[in-house]
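Every protein chain except one is present and positioned as in the full complex.
Residue numbering begins at 1 within each chain, and the chains themselves are lettered A and B in the order written.
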Amino acid sequence: MPATDKPRLQVDNLQAWYDESHVLHGMTLNVGDGEIVTLIGRNGAGKTTTMRAIMGVLRKRQGTIRYKDQDIVALAPHKVPRLGIGYVPEERGIFASLNVIENLTLPPVTQPGGMSLNEIFALFPNLQGRNRTIGTRLSGGEQQMLAIARVLRSGADFILLDEPTEGLAPVIVDQIAVSLQILKQRGLTILLVEQNLQFASAIADRHYVVEQGEVVDEVQNHALAANMGKLNAYLGV
Amino acid sequence: MSLQSVSKSQTSQPVSVRAIFLVALVVISLVAPFFVYPLFLTKMLCFILFASAVNIVLGYSGLLTLGHAAFFGGAAYIAAHAMKVWGTPFEVAILLAVAFSSALGLLFGFLAIRRQGIYFAMVTLALAQMIYFLAIQMPFTGGEDGITAVPRGMLFGVIDLHDTLTMYYVVLVLVAFGMLVIWRAINSPFGHVLAAIKENEARVTSLGIQPNRYKLIAFVLSAALSGLAGALKAIAFQVASLADVTWHMSGEVVLMTLLGGLSTLIGPGIGAAVVIALEHYLSTSGLPIMFMIGLIFMVCVMLFRRGIYGELREWYRRSRSARDHS
Partner (left out) sequence: MTEFFGVPVVVLLGQVLLGLINGSFYALLSLGLAIIFGMLNVINFSHGAFYMLGGFVTWIIFSHLGIGYWPGLLIAPIVVGLIGALSERLLLRHLYGVDPLYSLLFTFGAAMMLEGLFRYIFGSAGKPYPMPSALSGGYNLGFMFLPVYRVWVIAIALVVCFGTWFAIERTRLGAYLRAGTENPVLVQAFGINVPALLTLTYGFCVGLAGFAGALAAPIYQVGPSMGANLIIIVFAVVVIGGMGSIAGTIVTGLALGIVEGLTKVFFPTASAITVFIMMILVLMIRPNGLFGRER
């Protein structure tokens, strides 16, 4: 990250609640332009909640979230994606009442520079020729590709990607890793939640370790191998 | 899916407070007809029982019924017809009316309980509307006019009910009996199962209890007591009218229950008394009653869903706990 520039995303002392239960206890993290940063940690550590709080889907929160140096906590939830932030939720969120092309074109184009359908089909050949298929009839891997593809089409250049490899076969995971590397080369910035360290290390620049709603450690990707023991302890592997 | 309960269990007020309250209630209801027009009080009593009966389904079972006018108005027709055409004694007419509303309750309950939540409300509403259409068409109900000039008859062949004050006391005894039945039912093992179903139906089912059977019993009990209220009103006022089987009536009684406080023993009675008193006042003011009822309904749903008694109790509880903490 160039020292002169402000980071793309700057989260400071973020607190968040589900109803009465306090889930995030002061998350602090940043993501620079063109970086891929992961949040790793056990289930229930608050990784997905962080994503939801940044998107404004989870409303009960305190602290600051700055995107391109603009405070986005006060923004209405539908205005956050219009800044060019794309969200790929953990459950993928493919709509059963929409077919593939409708799912793909659902998010409005928020800024120029998004991928065309041809580019998307080149990146994810599995989706080609499936336009009329009901979204949820696709395989799990294809649904994941569709979920990523639809935010790429919208022109988002900062993507929150929540556990894209969960429950997928290794061959599909490899395919998704390749496509994410292509996206990185295109200059996209990605905040990734991931449990699969091998997958994360193949694409990420940095890793934050999340525990009980806060960041407890940060590891550069090149130092990952040296810190493997420590990370495994965090993850309880 | 259930309407919010005001509290999970009855409050543990000191026994003396309750006893004083109960004695005061008895005294007031005994002397009230010497100060207020007895027929007005009789009407109030009938609706207190009606709203409390609806509360068994709406409050304690968490099922939104929009069809209870069928039981109230239907039983009114039966009682009026029995007294006027068949010439049965008062007590027989009441029994026939309650038997009718119970049977109708069994039928409605059996059908409506097949659907949950919002659909339950629509099914009860539609079934009651069917009774309304039947009431318009069937010859014995007298169509738009209803059954008029119903004789009040003699209780047990000796007590002449044509004296309005006597009628009031008879209604008072029967309404008190109805309230006692509700109180007993809610505080029995049956009532506790009902509360548990409302809280968590899946868990109750896993204990080997069939929730629908309990809901049905509650529904029939509620229908029976609604019928009692309707029959009493028809005989006391000597008329069974079409207005008592309309959807407005079903809505109004839900409003009384909600306004007073769901799932509380005396809340619906308070709500009924307030609404009846208000209607009495409005009927002379020239303001449109239905408009006002609808407006109060909206305000109540929007602003105080706990109802009058529920809000008062919450306020009392909060002020007491504040005192305890200080």
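In this section, contacts are C-beta pairs under 8 Å (C-beta built on N, C-alpha and C of every residue); 3 or more make two chains touch, one makes a residue touch a chain.
Here the structure is a predicted model, which is why all the values come from computation and not from measurement.
Of the listed positions A:Gln15, A:Thr28, A:Thr105 or A:Asn126, the one in contact with the omitted chain in the full complex is A:Thr105.
Here the missing chain is touched by one residue of B:Met130, B:Val173, B:Ala243 or B:Ala277, and it is B:Met130.
Of the candidate positions B:Leu64, B:Leu161, B:Ile217 or B:Ala236, contact with the unshown chain belongs to B:Leu64.
Contact with the chain that does not appear here is found for just one residue of A:Asn43, A:Ser97, A:Asn118 or A:Gln185, A:Ser97.
On the side of chain B, touch with the chain left out of the figure occurs at residues 1-4, 64, 66, 111, 114-119, 121-123, 125-127, 129-130, 133-134, 136-137, 247-248, 251, 254-255, 258, 288-298, 300-302, 305. One chain of the complex is left out; on chain A, the residues touching it are 55-57, 76-82, 87, 89, 93, 95-98, 102, 105-108, 110, 151, 154.
The definition used in the following text is that only the chains that are shown with their structure count from here on.
Each chain gets one centre point, the mean of its Cα atoms, and the points for chain A and chain B are 56 Å apart.
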